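Below you'll find the structure, written out as structure tokens, and then a few comments.
All protein chains but one are shown in place.
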Amino acid sequence: MGITHILFWFLSLLALISAILVVISKNPVHSVLWLIVVFVAISGHYILLNAQFLAIVNLIVYAGAIMVLFLFVFMLMNLNADTEPQKNKWLKIAGVVAGGSLLLVLVAALKKADMKAQIAEMNTGTIGLIHNLGITLFKDYVVPFEISSVLFLSAMVGVVVIGKKE
Amino acid sequence: MSNMTQLVWLIPVLPLAGFLLNGLFRNYLSKSLTGIIGCGVLLAAFILSLLIFGEVRQPGFTPVIVTLFDFISVGKLHIPFAFQIDQLSVLFLLIITGVGFLIHLYSTSYMHDEEAPHFARYFAYLNLFVFSMLLLVLGGNFVILFIGWEGVGLCSYLLIGYWFQNLEFGNAAKKAFIMNRIGDLGFLIAIFFMINTFGSVTFGDVFSHAHGKSIGVLTAITLLLFVGATGKSAQIPLYTWLPDAMAGPTPVSALIHAATMVTAGIYMIARSNVLYTLTPVTQTVVAVIGVATALFAATIALKQNDIKKVLAYSTVSQLGYMFLGLGVGAYTGAVFHVMTHAFFKALLFLGAGSVIHAMGGEQDMRKMGGLSKKMAVTHATFLIGCIAIAGIPPFSGFFSKDEILAAAYAKNPVYYVVGVFTALLTAFYMFRLYATTFRGTFRGTHDQEHHLHESPSAITIPLIVLALLAAGAGFLGIPEVIAPNAHWLEHFLAPVFAGSVSTVGETGAIGVAGNGVVAAAPEMSAGTEWMLMGISVALALAGSLYAWARFSRKPDLEDATGFGKVLANKWYVDEFYDAMIVKPLDLLGKLFVWIDRNVIDWIVNGIGRLVQYGSRQIRLLQSGQVGGYVLLMVVGMIVLFLVELFVKK
Amino acid sequence: MIPVLLILIPLAGGLFTFFFKDAKAARGWSWFISLAALAVSLVGLSLAKTSPLLQADVDWLPDLGSRFAVGLDGLSQVLSLLTAISFPVIFLATWRNEYPNGARFYALMLLSQAGLMGVFLATDALLFYFFWELALIPIYFLCSIWGGEKRIAATFKFFIYTFVGSLLMLVGIIILHNHTADHSFSLKSFYELRTRINANEQVWLFWLFFIAFAIKMPIWPLHTWQPDTYEQSPTATTMVLSGIMVKMGLFGVIRWLAPVLPVGTWAWGDTASALCIIGMIYASLIAIQQDDLKRLIAYSSIAHVGLMALAIFATNASGMQGVMIQMFNHGINIIGMWIVVDLIERQFHTRKISELGGLAVKAPGLAILLVVVALANVALPLTNAFVGEFLLFSGVFSSTATTYNVVFTVVAGLSIILSAVYTLNMIQKVFFGPVKTLTANAKDVYLNEKIVLSVIVVLIVVIGVYPKPMLDLTKDTVDMIITKMNYKL
Amino acid sequence: MMFSGIFTKSKTAVRNTAIVGLALLLFANCAEMVGHHWFPVDVHKMLFFDTFGLLGNAIAFASTLLLVLLSGRDMEKVGVNLAEYFALIFFVLCGVALVTTFNTLLMLFLGIEIISIPLYILTGSDKRNLKSNEASLKYFLMGAFSTGLMLLGIAFLYGASKNGTFFIDDLWTGGAGVSPLFMSGLLLLLVSIGFKVSAAPFHFWTPDVYDGAPTVFTSFMATVVKVSIFIGFVRLFDEAFGATQPEWQIFVAIITAATLFVGNLTAVFQQSVKRMLAYSSIAQAGFMLLAVLTLNASAKEGILLYAAAYSLATIGIFAILIKMKDYTFEGFNGLARRQPLLAATCTIFLLSLAGIPLTGGFFAKYYMLSAVLQTGHFLWLVIFAVLCAAVSVYYYFRVIQAMYFKEGEADTEETPSPVFKGLLVVTAALILLLGVWPQGLLGMLTRILYTW
Partner (left out) sequence: MPINYYIFLSVALFCIGVAGVLTRRNAIIIFMCVELMLNAVNLLLVAFSKMHAHAMAAVDPHAGIDGQIFVFFIMVVAAAEVSVGLAIIVMMYRNTHSTDVNFLNRLKH
């Protein structure tokens, strides 16, 4: 039981708990903050898996940009705990039950998979390094890369369409 | 001159032509012209028949089949449109065309009050009737026979309902047609049986192959045929239409419902005598039904006051006699009685018609009386008719009836007893009729009395002719005991019934002995026969004289009471049928209408409604709530996984 | 060549008719077209049975194995002749009816004729299905646009009802298609199927087809669309419906079901026959109760068709022969009945029997013509229907396909009596009896109607007296079908 | 193109450029099909331009072209940003091209996203209209959710694949039985794509979105997008999961039955034609799913034919619907009197959707049914589908009844231009052609697909 293991368990627990807190906390701002915690935890996992690049990107893009955007919107609408409307109890319960049972069936389905042998190698391996990723990205994956630019473009145009005053 | 028989097709075609002429140009023809056409074709047909008769009566004449064209031929089954000429058919030819002609003649005067188009319509119908009747007797196979069979039914329908503005008459016509149809169904099924058994419906094939076929099938066939006969010839249980049929013009009653059509049944059975001789069961049935009908109708006739109704029931009763004859195997006797009956019953009807004509349409005897002074000819002829039907020698009725009774006695004395008793009743009600009408004092209104007159010659001539025939026809069939070998008709018809002769030995049925002499049974001594004759004559005389004496003095004018009431109401048979058959069917129909609307159609529409209801319910899922949608999605997903986990294997 | 023309002439003519502005012109034109079709079909009759002109087979959808194959054998000769005769007759008979924007009316009528022709001529299953639907659509519009007040609901029910059936049939056709050796829809390869499909499969396949056909005929208890539709639709259309369309069902069974799935047919023969017979008695008894002329005739038609269907399952020559000729006769006769109904309705604006009466006084011509038609309806000898029903019944009676043949014959025979009852009732109440105020100043038939009805009467009598040509026409086809039907696994 | 769209301001110019662009696109595509490669790009096997996909493209582009021609003017009514709308439509088409020709799950994912994101916008493009907003938001939320599902599925498949790949033909490398991981991934993909093609029970967004979105774009979504995703659907399940068909057929069967049931049944009760069409599109999807179920040759031909027939008819109806002021059934009352041509063409479109012979819709349905029947199983499903088709007649014919048999008040619709009428006639003619002699299309398809 080395340090990696401890870290793994710690991060996993952190992620799960804060994820749950995201869902249950009344105040939206708190949810955002908890979500950031989740992201951080996941980035930690990336690092454990020796995928530094993704870890960084995850922090920058998600925990940074996106979450700030969320916060920004919240501020804009100054939503907080009391503005959060109460969903009726039954639907809430139903939701939890459904989520839970989805978890159950998924686990049940996957439990049968004998992946015990399969190991995810920890803090070794080079594929996660920017160098290798970059090469692959711009050699094999150049087409999707370009395509994604189209995606962004469309998003941009879209936002313009919606945001523009008439 | 054997080419004569080849012209036989002309005989039916002539009336057909008359029908077409009178029918199509009814609006343009004058009455006299119509009458000429109507009677002319009949006369021509009669002459042709005479010529053919002349040919047929040559010794050693063999039946001639004239095939006109192929009517229906499917697979192995061939039904030619063929005519068959032999002694039997020729005999009927003569009766039909001869009596038919006289009645046409009679009609020209009787129907003279109708305006031209309807007058033409009347003669068109009459001609059409003769046409189909001729088809019936000439037909060379059962299908052609059936065509004529239904054709005459149609014509009787049209003629009964001739005065179609009167709903009563219309209903009578309908009743006649439908009751006939019931019989026809039996006939039809019998034909199918033949097709199945013999693969043919031609008389020749059927009769020649009848031997050795299973008795069961033959019995079925004969019984079904007999069902047809009961319809057409008004036997129990299908007789009730005939009295109602008196709604038609009187000449029609005379021709169709006395002389010709109603005897079709007898003709048909006589024609297929071979089959019947082979099936004793059927014979018994025929005999019993016949004698029962005879008695039953006679009793009803006792209490009728409508002059035509009395005659109608007497017709039914006489037909019963004929079937009795057929049932006991006295085919000749039956045919003989058909002939004589044709004469005297036509005579009686025409006479009644003449009376009604004179009385200005009055048919109730109670309003008549004492007509003998005013209408001499009618009276005389009518009297002859009465004597003839009562069976008093030497008039025709005696010979024919006696032949049947003799045969009946030989077969089974019970038949004889009932038959003789019926004869007594016959004599009684006929003379009741005669006396009430012609004797005593006039009981009608004054202007009726004032208008009373003898009918014109167009009416009286046929009366006279028929009277002569009614008086003399008997001598065509003098019983053996009276004059040996004098039974001309017997010899004449021998070939037709030869088929049955051969079976005498096997079945022991009374048929014709080898030498063609009437066999009132070998074991029956001449003495017995004289005795029988004596009894019947005595009873007949007694009945008639009593009735004459009683009703000349005081006819029963008041409504019948007690048992008489039952008779007057015809044993309530119509009411019985109405309650037992008509009403239930009507209810059933109403029930089906209800089912159709409220069950079957309801289910059909119900499916539609179900879909709409389902739609209304299922659309509630579309709650508009994203949460709900996602929830349902997830649930769906879970279901899929559950299937994957547990169901799918 | 001939069959193609038979379909093409009405089709093209009908499409062209849409462009007419004036209803009268359209009427004349469509009458002319229908006459042309009649002429062609007569030519077809005159040709020898082996003449190549009677067949046409063009490449249509090779990849699906479907060809535009049409042909005239005895069966289709009879029915196409019926169709060809009916339309001119109908047009002429309803000559005086006014329809709002009539051009479309006549156009749709011609289109329906094209569809019907196609159904009867197609020798390719897919093509058959095509026309089967095509015949339906124009009728649907005709009924719903020009019909009575409850028309929309009634015809919609009719449409969906039949559509369900035909979809099931489509499924059946596809299944059979998959079973064929050469993956084709041609009648020939369908006829080989009886050897290729095993018994228990045939047994359920039978229903996929039979339901469709039974709805069309209609057979009890699938008949409830019929009276409403007949009652609601304009009489000209009703003539097409009852005179010709009803035959589509029978035709379907004879051509596409019985010879193709003989084992299935044998297996269900008794059941189907029982349904037919129930229907006959049931419909006859209901007909007796009807007061509306159209409904009365509708139910009587159910009874008659039931008899024909019954005879098909008898599986013998005389029965089948009877069906062939009776299909024609029934078409002619019932159209005659409708014509009379139409005349009455146009004159008195009622179809209620109870309101009419004594017409014979004022309109003797009409009366006589109707009586003849009615007598044909009760199958009196020397009318065409007698020949038909005689063969039908004798077929049923001598059937070896069932053990109940005698029972069937007797029970079905009762309908003969019942038909006499309701037909005579109708004549009685409508034409006889005293004149009523409504009928006091009735007019007799006009020339055009007189001509039409006389034509019909002549047909009735001629076929009734000398049916031989008709019988010879269908003889070969009958034998062919019967031999196929008698195949046993 | 897009830039021209963004920078020019004259509306007609924009539309014309759009039309030209589409025409070019279509032309290029067809050229590609017959084998002229004009823009050879090395796609590293990310995309695979086979005929099936290209035909799908062709249909999508063609129907878009038709849509623009028919309803281009009506886009102006939606909002001022005409150019942007066209731009977004083109982005969608880009996505369509990816979805029809993808060769790796990555491309599928990107394609679907590129299709979806602009659609969210287009749905909400009628900004002041709350319904439009709502539709847009609903669509977005659920879309994002389904994206999540899809990704999880992809992840599972990635994990299950032998040596970590997204290439669809390497996902399944044989072996005894399918690993649960693979199966779960497959199911998740099925669900998420089922969501996109609005298969029950993942269809709930469809009615609301179709109803809320501006009608022009509804038409676009209901035809081009849905059809192309179906092409992708078939492609994915054929290439990636073809080998394991027996494992998942039952699920598709279930979904198909549910879709047919819900779509047809719910449509019966609708009062607004637009919403009815939304449900009918679900029902049609149910029929198209039959192709996914079987994946045999005639299924592939059929899906293309179905795509063509369905798109033509739906675009046509929507084009007519846009002209109506009142979207309820009553709005159509007596249309035949006032606009016989519109009514006639509309009738043809409806008949085609109902699958009546002589229209393309019949052969479409025919192919689907025969595809299933060839497998010899799922007879129950076929019968069920057939009965549903009978139900569909009910709601399609309600429109016909309204148009022909009912009397309506005057001008509930704007008078269409002759050009518009002409185009409608052409469309109707096309449908009839497909219905009478589909050989033209079919022949080509079969010849290609049997070799493919």
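Letters A, B, C and D name the chains as they come in the text, with residue numbers starting at 1 for each one.
As a convention for this text, a residue touches a chain if its C-beta (ideal position, glycine included) is under 8 Å from a C-beta of that chain, and two chains touch if they have at least 3 such contacts.
Quick caveat, the model's predicted, so the values are computed rather than measured.
Novice: Need the list of shown chains touched by the one chain that isn't shown.
Specialist: Over the full assembly, the chain not pictured touches A, B, D.
Novice: One chain is left out of this view; which of D:85, D:102 or D:166 touches it in the full complex?
Specialist: The single option touching the absent chain is D:166.
Novice: I'm checking contacts with the chain that's been left out. Which of D:21, D:53 or D:212 qualifies?
Specialist: D:212
Novice: Tell me which residue among B:6, B:208, B:485 or B:623 touches the hidden chain in the full complex.
Specialist: Final answer for the missing-chain contact: B:623.
Novice: So that we can see where the missing chain sits, which residues of chain A does it touch?
Specialist: Counting only chain A, the missing chain is touched by 4-5, 8, 12, 15-16, 19-20, 22-23, 28, 31-32, 35, 38-39, 42, 45-46, 49-51, 53-54, 57-58, 61-62, 65-66, 69-70, 73-74, 76-77, 79, 84-87, 91-92, 94-96, 98-100, 102-103, 106-107, 110, 115-116, 118-122, 125-128, 132-133, 136-137, 141, 144, 148, 151-152, 154-156, 158-159, 162-163.
Novice: Name, in rising order, the residues on chain B that touch the hidden chain in the full complex.
Specialist: 619-620, 622-627, 630-631, 634
Novice: Touching the hidden chain in the full complex, which residues of chain D are there? Just list them.
Specialist: Its contact residues with the unshown chain are 106, 109-110, 113, 117, 120-121, 124, 127-128, 130-131, 133-138, 140-141, 144-145, 147-148, 151-152, 154-156, 158-159, 163-166, 207-208, 211-212, 269.
Please note the rule applied: only the chains that are shown with their structure count from here on.
Novice: Roughly how far is chain A from chain C, centre to centre by C-alpha average, rounded to an integer in Å?
Specialist: That pair's centroid distance is 72 Å.
Novice: Do you know which chain C residues sit against two or more other chains?
Specialist: Within chain C, residues 160 contact more than one other chain.
Novice: List, in ascending order, every residue of chain A touching at least 2 other chains.
Specialist: Where chain A meets two or more other chains at a single residue, that happens at 106, 109.
Novice: Which of the chains are touching one another, listed as pairs?
Specialist: Pairs flagged as touching, ordered by label: A-B, A-D, B-C, B-D, C-D.
Novice: Going by the contact rule set out above, which residues of chain B touch chain C in the complex?
Specialist: 69-75, 77, 117, 143, 146-147, 150-151, 154, 157, 161, 164-167, 170-171, 174, 177-178, 181-182, 184-185, 188-189, 191-193, 195-196, 585-586, 588-590, 592-593, 596, 600-601, 604-605, 608
Novice: Looking at the complex, which residues from chain D come into contact with chain C?
Specialist: Contacts found on chain D: 351, 356-358, 366, 369-370, 373-374, 382-383, 386-387, 389-390, 393-394, 397, 401, 404-405, 437-439, 442-443, 446.
Novice: Please name which positions on chain A make contact with chain B in the complex.
Specialist: Residue positions touching the partner: 87, 91, 94-95, 98-99, 101-102, 105-106, 108-109.
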